[in-house]
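Handing you a structure now.
Only a single protein chain was left out; the remaining protein chains are all shown in position.
Order of writing sets the labels: A, B and C. Residues in every chain begin at 1.
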Amino acid sequence: MTVDLNLVGAKGAIAEAAEGKWGMSIDQDICTGCQACVAACAMENNISFVGEEDAGYGRSQHWIRIERFWEGAYPEVKATPFQPMLCQQCGHAPCEPVCPVFATPHSEAEQLNLQVYNRCVGTRYCANNCPYQVRSFNWRDYHTIPERGNMVNGTLVFPLHNQFNPDVTVRRRGVMEKCTFCIQRIHKAQDKAKSEGREVEDGEFTTACAQACPANAITFGRVDHPESLVSQLTHQKRGEKHLEELNTLPRVTYLKEG
Amino acid sequence: MIRKTFEWALSPMGRIAVLIAALSLFSLAAFGVYQSQQPPEQPIQFTHKLHVGLGVQCLYCHPGALRGPSPGLPTISKCWGCHQQIGKTQTSPLLKPMVDAMAKGEGFTWVPVAQVPDFVHFTHRPHVAAGLNCENCHGDMTQVTIAVNPQVMNMGWCLNCHKQKAAGDEEKLTKLTDCGTCHY
Amino acid sequence: MAVASKYLPGAKQAHDTHHEEEDHKQYLMFDPKPRGEMNAMVMESMHTTSWKFWVVFGILSVIVAVCFFYAWGYMIAEGLWVAGVMRPSYWGIFLVNTVFWIGISHAGTFISAILRVFKAEFRRPFTRAAELMTTFGLIQAGASIFMHMGRVWLSYWMFPLPNERQLWPNFHSPLMWDLLAITTYVLGSTMYLFLPLIPDLAMARDRSTGWRKTFYKILALGFRGTEGEWRHLITAMNFFAFAIIPVMFSVHTIVSWDFAMAMRPGWSSTVYGPYFVLGALHSGMGAVAVVLFIMRTTMKHMDYFIRKEHFDALGKLMLMVTFAYTYFFFNDYIVQWYGGDVATDNLLHWLEEGPMAWMFFQMVAFNIIIPPLLLWSKKIRQTPWLLALIGIMINVGMYWERYIIIPVTLSINRMPFTWKLFEPRMDVFLTIGTFSMFLLFYMLASRLIPLIPVWEVQEGQMAHSLRKVGKAHVPTLSDFE
Partner (left out) sequence: MSQKISRRDFLKLATAGGATAAVLTGCGPASRYVTREPYVKMPEYTYNGLSTYYATTCRECAAGCGLIVRTMQGRAIKAEGNPANPVNLGKTCARGQATLQGLYNPDRVEAPVKQARQQALAAEAMNWDDATQLVADALNNTNPAEIAFLMGTASDHLFDLVTDLTNAIGAPAPVRFGALSMFESRATLSKAAEKSLGQAGLPYFDLGNADLVISFGANFLETWLSPVAYTRGFAKMRRGNSKKRGYMVHFESQMSQTAAKADEWIPLLPGTEGLVALALGRLVAEATGGSVARVFSTVDVREVSIQSGIPLEQLEHVASLIAEAQAPLAIPGGQALGQTNGLANAEAILALNALADNFGKPGGALLSPLAPNEDTYHRPANAREMKDFIAKLNSGSVKVLFVHGVNPIFELPKALGFADALAAVPTVISFATFPDETALASDYIFPDHHGLEAWGYQRSATGTMQSALSGAQPVVSPMYDTRSTADVLIEAARLAGGKLAEALPFTDEVAFIQSKIASLIGRTDGSFVAPEINSFTSYFQQHGGWWKTAAESAVLSAAGALNKNLNVNAAVFAGEGEFFFVPFVSPTLGEAGANKPWLQELPDPMTTVMWNTWVAINPETAHELNLENDDVVKVISEAGEVEAAVYLYPAIHPGVIAMPFGQGHTAYGRFAMARLLESRLVGLVPRAGEVGDPFPRGANPADVLGAYFNEAGDLAFAGMKVKIEKTGEKQYLSRLESRIGVYGEGLPQEGH
């Protein structure tokens, strides 16, 4: 099932047809905001940390962040439910058409928004156009800031680099990056299933954030398979998608309280 | 006026000067290309020709190609497994580095020839599973000593083959030409 | 055929013929000088270089070397980290500069092409100055775009070059349209600068010696001033004059689409196209006023060519553009405000009451409120330094406008958790570098190129005459083209 959104036009009633392939549901009622997903994501995807000054200036590289607002005033004050915000892998993504070099193409095969690091020239238009503000830019070569390494016999050595996940490209300066729905895990699972001559099963693998979540608030899987766990969660009454009115067709469903 | 400016080039000596300049530029470029195409220096002049000729299968030394992304280079103990039974091993000057390394318990520093950049996530398994033979990409190893690439392994080369293989199958073509298949 | 000149004060009833002729002397077109003398004046203005020039030139060169080349090199090596860009203001001052310089560049084309097409006679002495602004402004705009890019060394990927990857640039992207439009504009406007320059270069060639002679010789392409050459040249100029007008409108419209096509509150506005074009003219006119003032005060003989009448006409033009700009300004803001969309409401609230509100209101005052109040008065219009001051003010206002549209508007989006105010960092140096480079180019050009299109002035003067109709002298224009 492929829908050419450019042919159908942005405003058609195509949302259902374009439900996509991979999707995620996040239960805000049980998300405790513990940041385990943020850490897991960083560890899995070779995301660089940027240091105090840059982090305070909006340059942190988190691919997933947990939002929290306030309601009311003391003593009736309430923190709004923690809201993990990550790339929504829109079916009709605003970031995609604006890239001049096709560094943010839509994956027709996986129905994901890709970010091809080696093609990116760093115009940052995609990040501007992302209504969810979930793209992060490599403002500098954070991984090789000299203060992070040790001098060993005259060469600068970075012990932290030993941790790099070989399945994920390490990004250099001037490149946009964002959540990939752990596409390396998708590929690995698909490859494994194919080598065993079967389809990928629901729950066989999951993204790093969903894997880590102690509350199991994040569920990942095929939204086009009605029997998958994520489909069933997504179609609950308390499911909501963010900024749906912009017709971005987000693939992440937020389950609200109640 | 323009003619006047370039008058000197029309004189016989001028023509020769232009020719020399053009030739030296060309040869410089040719030298550069040649330099970049030189196979790297390897610790041992390993003869693929000989080994394949003796009937050693590619996958015997590079078994990873069946299972995952990287075929792997043989460990020195694997080399030794056969070579310890060959008398020539101890005498051949070509094999001396291996004998020494084995004695010291050290490995070799090989220089892989078929390389893709880090931002390309190439996996051997599906390619082997799809029925490709090693020589389809790596050339005929019965002809070479040290492995050399028979062609430039760039994206156009990948895509050409992907498109050929997926001809007529829309779904497969989508999958095989998807950016996210190799780049993530 | 004789028609009444469009700009002259008309057939005023006067009694004293002598005085009338004196009156008309204040207009360049009625104050002819012999061709040889005029050519000598222009050449002299080009050659007379005081030590002050070299001091300014030296300072600017140092600034360009440090603030432009060194700073840019450092930024390429270190990453954009040294500039102020961050989430959510992924675009910063570099694109402000781009839009600003493209805006400045509009003045040249407008004055030169549109006024030429409409035969506005007052344009004659300063078309060249305006066209130079176009070309040099576009160079700065282009440089700013490249500064903005994260991996500028790969910028050639934006050009549709054949490659083994079977990849094309994405023609869906407004940035691609932008690239094409700006490239077209650069080529077109450079050609359009060059064509009217040929006769003057030929004139300079005939009056120079040494390396200058060689220089002009090459550039003048062997122009001798024969009938046939003139005919070809005029045809080409007319062709370009008509061709470049739509390009000019399209280029800034397309620049505005970078914003208008985006899904950002405050950006996604259908009026952005004409609004940007008018904004560009607004700042461009101001810049022309400044340049004319500087030329007139610093270069020899320029008070002959650039007169009060020109400032007056420019002032009127500025007044008109201000009104048009005002119209689009309110069309943009009021419609957005009335829409009541939450995100836009947040944005307007931020603009009007946030920490950058001073800039917003200064922009409104500088661009909309103050110019008409001042430009209304003929006295002010005819005072060069005042008009230059107004020009600077409008340009500051327009710079603020772009600053508000890009980093300040970007501070607000649909995710309140990420709102953050942009802080300029090393981009300030680069901005200074760009401005200095523009000035440096201009100064250099003033020494190498006749800033006054002598032949155009002479042509105008030949065509204009006073005819006695009854007792009155009526200015006339004979159209001999």
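In this text, contacts are C-beta pairs under 8 Å (C-beta built on N, C-alpha and C of every residue); 3 or more make two chains touch, one makes a residue touch a chain.
A quick note: this is a predicted structure, and the numbers were derived from the prediction, not measured.
Novice: Considering the complete complex, which visible chains touch the unshown chain?
Specialist: A, B, C
Novice: Check the options C:41, C:143, C:220 or C:421 and report the residue that touches the missing chain.
Specialist: In the full complex, the listed residue that touches the missing chain is C:421.
Novice: Out of B:19, B:111 or B:129, which is the one that touches the chain we can't see?
Specialist: B:111
Novice: Can you list, in ascending order, the chain C residues touching the missing chain?
Specialist: 346, 349-350, 353-355, 411-412, 415-421, 423, 425
Novice: To test your reading of the contact rule: which positions on chain A touch the chain that is missing from view?
Specialist: That gives, for chain A, the contact residues 27, 29-30, 32-36, 38-40, 42-44, 49-53, 55-57, 60, 62, 65-70, 73-75, 77-79, 82, 117-118, 120, 141, 143-144, 147-150, 152, 155-166, 169-172, 175, 208, 211-217, 258.
Novice: Residue-wise, where is chain B in contact with the chain that is not depicted?
Specialist: These residues touch the chain not displayed: 36, 40, 63-64, 67-78, 105-113, 115, 117-119.
Basically, only the chains that are shown with their structure count from here on.
Novice: Quick one: which pair of chains has the most contacts?
Specialist: A-C
Novice: So, comparing C-alpha centroids, which chain is the farthest one from chain C?
Specialist: Relative to chain C, the chain with the farthest C-alpha centre is B.
Novice: Rounded to the nearest whole Å, what is the centre-to-centre distance of chain A and chain C, using the mean of the C-alpha atoms as each centre?
Specialist: Inter-chain centre distance comes to 44 Å.
Novice: Approximately how many whole Å separate the CA-defined centres of chain B and chain C?
Specialist: Taking the average C-alpha coordinate of chain B and of chain C, the gap between them is 55 Å.
Novice: Just give me the whole-number Å value for how far the CA centre of chain A lies from that of chain B.
Specialist: Whole-Å distance between the two chain centres: 36.
Novice: Which chain A residues sit where two or more other chains touch them?
Specialist: Within chain A, the residues that touch at least two other chains are 102, 119.
Novice: For the complex, which residues does chain A have touching chain C?
Specialist: 54, 57-60, 65, 67-69, 85, 94, 97-102, 119-125, 127-129, 131-133, 136-141, 173-176, 243, 246
Novice: Of all residues in chain C, which touch chain B in the complex?
Specialist: My answer: residues 163-166, 217-218, 221-222.
Novice: Note which residues of chain B are touching chain A in the complex, please.
Specialist: 117-119, 121, 123, 125-126, 129, 174-175, 178-181, 183-184
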